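Missing here is one protein chain; the remaining ones are kept as they sit in the complex.
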Amino acid sequence: METENNNKPNIIEISELNKWYGDFHALKNINMSVKEGEIIVVCGPSGSGKSTLIRCVNFLEKFQEGNIVVSGTELTDDAQKIRKIRSEVAMVFQHFNLFPHLTIVDNLTLAPIWVHNETKEEAREKALKFLERVDIKEQAEKYPNQLSGGQQQRVAIARSLCTSPKIMLFDEPTSALDPEMISEVLDVMVELAKGGITMICVTHEMGFARKMANRIIFMDEGQIVEENDPINFFKNPESDRLQLFLSQILTHDE
Amino acid sequence: MAINELQSARKPPTTQIGAILWLRTNLFSSWINGLLTFASLYLLFISIPPLLDWMFLSANFNFGTVNILGFDIKFSEVMADNDSCGKEAACWPFIFEKIYMFIYGFYPREEVWRPDVFYGLTALLILIVRLVKNYKYKNRVILSMIVTYPIVSYILIAGGFGLLPVVETHQWGGLLLTLIIASVGIIISFPIGVVLALGRQSDLRVIKLFSTLFIEFIRAVPLITILFMASFVLPLFLESGTNFDKLLRALIGIALFQAAYFAEVVRGGLQAIPKGQYEAADAVGLSYFQKNALIILPQALKISIPNIVGSSISLFKDTTLVLIIGLMDMLAMVNMTSQDIYWLGRETEGYVFVTIVFWVILYSMSRYSRKLEIRFNTENKD
Partner (left out) sequence: MKQQNILSQLKGLTFRELLYNNEARAFFFQAATFLLIAGLFYTIIGNLFDNIEARGIHTGFSFLKNRAGFDILPFLGNYLQDYTPESSNLTVFYVGLINTLIVAFVGIILATVLGLFIGIARLSNNYLVAKLAGGYIELFRNIPVLLQIFFWYNIFINIFPHPKKSFNFFDMVFLNQRGLYLPKPIVEDGFLLVIMAFVVGIIMTVFMKRYFKKKHDETGVYTRTIGYSTLLVIGLPAIFFLLLGSPLHFDFAVLGKFNLKGGMQIVPEFIALTFALSVYTATYIAEAIRSGIEAVDKGQKEAAAAIGLTQTQSLKLIVLPQALRVAIPPTINQYLNLTKNSSLATAIGYPELMGAFGGTVLNQVGQAVEILGMAMLVYLFISLCISLLLNIINKRMAIPER
C-alpha cells in the first residue's frame, strides 16, 4: 500500500500554516502534505489544534499565515474557490450536525440539488444508494432526531459522500457516541478507507489508526510533534509527550 | 432469612379521600388559608353578582322585532330608547343599534357583503392553518395563503381595478379596520423583521450597526411617537405634492414599529440554532442565502413561532392607538357613537362590548401561543 501511494501526487499541501484566535496561537508553522488515497489519522490531547487544522482544510476556519493547496486550488477567501473546494472536500462532524428539520433523504439530497444542480430524481437515487451502503436505507423518510447517535453519524457520512468528494475530513466522529455505537460507525469508515478515498481523521480510536492509517500525526500545543507509520508510531514513540499521551490513552484500551 | 410473600395492594385509609379531603388540602389547610378562602369568596361575592345583574338580569334587551335567518324573533313591542333603558343596568339596544358601526365602520351598507366575505376568509385562513397541521406540504399551503390573503382582501375591501366599486379608506372602520391594521401590520412587518434580525446577526459591521440602531431606537420610543411621526413628519419626507392616505401612513408607522419587535423575536430563534448547523451548511458548500433560506431560517422561525404569536398579540392590542391619529377603529367607534345625542351616556355599554370582542380574540390567540409552546417543548425533548 505504501509504495503504491508514493507514486501518487499530493492532493493536499499545507505549508507554514499559522492561525490565531485573538492572541491565542492555535496553529504553529504546520507543514504537511497528503497524497491521493492516503489515510491520515491525527491525534493529540484536547486543545492541541487538531480539529482546527482539518477545519482549515475546507475553510471553515480562516487562517492568517501560510497556505493550503487542495487538489491544485490554493485556499483564499474567494467565494468561487471555496465553493469548489467544499464540493471536493467533505466533512463529518463530532456532533453529526444533521439538519433536524429535513428528512434523512432530504439531508442527503440538499447539497446535490442546490450546490451541484442535480435533478431531484438523480439526487434521490444516489442518496438511497449511499444510505444502502451505510446500511440505513429503511430510515430514509425519518427525521434525524428519530435515529440513534450511531445511525445519525452514518447518515452524516452518507450525506458527505453524496457530493462525490475526493477528500473526507472526520472531526472526532465517534467521541459523541455511546460506546456500543462506535463500532458501527468505525465499520463504515473502514469500508470507505478500503474504497481508496483520501481521508484525514481526527480520532482517538487507536484501533482504527493501527489498522487503517498510512500515517499517524501527533499534535500538541498547535504543532505537529511527531509523524510516523502506525507500527513505529506505537512501538517507538520518540518524544516524551507522545509517550505520555499513548500511556494515558492506551491503558484503558488494552 | 425468610422470604416475604408477595403482598397485594391495599386501599388507603378511608379518611384520606373524597371531597372533604380536597376541601381541606386546597382551601382550609391552615387558619391562614381558611381566611384567604373567605376573603376570596367575599371578593367574588361583591364583584360577580352586581356584574351579572348589570349585564343580564336587570339589563334591557328590548330590541323590538329582529329578523334572524329569516325568522322574526320578537324581543319586545318596540325597541327601547335611551330614556326607557334607565341608568341602573346595561342598555343593550344601544349596542344593537350601533353594531353595524362597531363591525363595519362607515362601510357602505349596500357593499356589506364584501367585509362579510373578508371576515369569512379570515376565519377560513385560521381554520386551514389549524387543519393542515400534519399535512406534508403545510408550509407551502400556509405560505401561498399568506401571499394571496392580503391581495384578495385588498381587492375585496378597497375595490377598484374595474372589478368592484371603490370604497375609500376613510369609510373603513370598526372591527374591520382593527383586523386590517393588525393583519397588514403583521404581514408587512414580518419579512422586514427577519431581514433586520439577520442584519443584526451579520458579520458585516455596517449592516449590523444599522440594524441594531434601527431596532433599538424603535424599541425605545412609544408607538404613539412613531404614529405621530408617520402622521405629521412622513409626508414632509416625501416629494412635495405627494399626498397619501392617512391609513397608509399609520400602516407604515405600525409596520416599522412591529418589524423591530419581530426582529428581536427572530433573533432569539437564530441564537438558539447551534453553531454546528452553520458549519454543516458551509461544509456542504451552500452559499450565504442558501444557508439561511434552507437551513437556518426554517429552524429559527419554527422555534420562534410562540413568540411570534405573542408579539402579534401585542400588535393587535396596539392597533387601538390609531384612534389617537384620527382613524376610526372599533374603540374609536365607541367614543363616537356615545356622542349620539339620542344615546348620551352609554359609553360603558360600548366599552364592555368591545372589551368582550377584544378579549375573546386576544385570549384565543394567547391560548394558541401557549399550546404551541407546550407542543414545541415536548417535541424538543425527544
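Residue numbering begins at 1 within each chain, and the chains themselves are lettered A and B in the order written.
Just so it is clear, contacts are C-beta pairs under 8 Å (C-beta built on N, C-alpha and C of every residue); 3 or more make two chains touch, one makes a residue touch a chain.
Since the structure is predicted, the reported quantities are computational estimates derived from the model, not experimental observations.
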Inset, instruction - Considering the entire complex, write down the shown chains that touch the omitted one. - result: A, B
Legend entry - Absent-chain contact - pick from B:37, B:82 or B:212: B:37
Legend entry - Which of B:75, B:154 or B:228 contacts the chain that the document leaves out: B:228
Legend entry - From B:6, B:19 or B:236, residue that would touch the chain that is not displayed: B:236
Legend entry - Selected from B:75, B:154, B:351 or B:376 as touching the chain missing from the view: B:351
Inset, instruction - Decide which residue listed in A:65, A:78 or A:122 touches the omitted chain of the complex. - result: A:78
Legend entry - Touch list for chain B against the chain that is not drawn: 25-27, 29, 33, 36-37, 40-41, 43-44, 203-207, 210, 217, 219-225, 228-229, 232-233, 235-240, 316-321, 323-324, 331, 334-335, 345, 347-348, 351, 354-355, 358-359, 362-363, 366
Legend entry - Residues of chain A in contact with the chain not shown: 76-82
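The rule is simple: only the chains that are shown with their structure count from here on.
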Legend entry - Inter-centroid spacing, chain B versus chain A (mean Cα positions, whole Å): 51
Legend entry - Complex contacts: residues of chain A adjacent to chain B: 58, 60, 79, 83, 86-87, 90-91, 93, 95-101, 110-111, 114-115, 145-146, 159-160, 163
Inset, instruction - Name, in rising order, each residue of chain B that touches chain A in their complex. - result: 274, 276-277, 279-287, 290, 294-295, 298-299, 302, 382
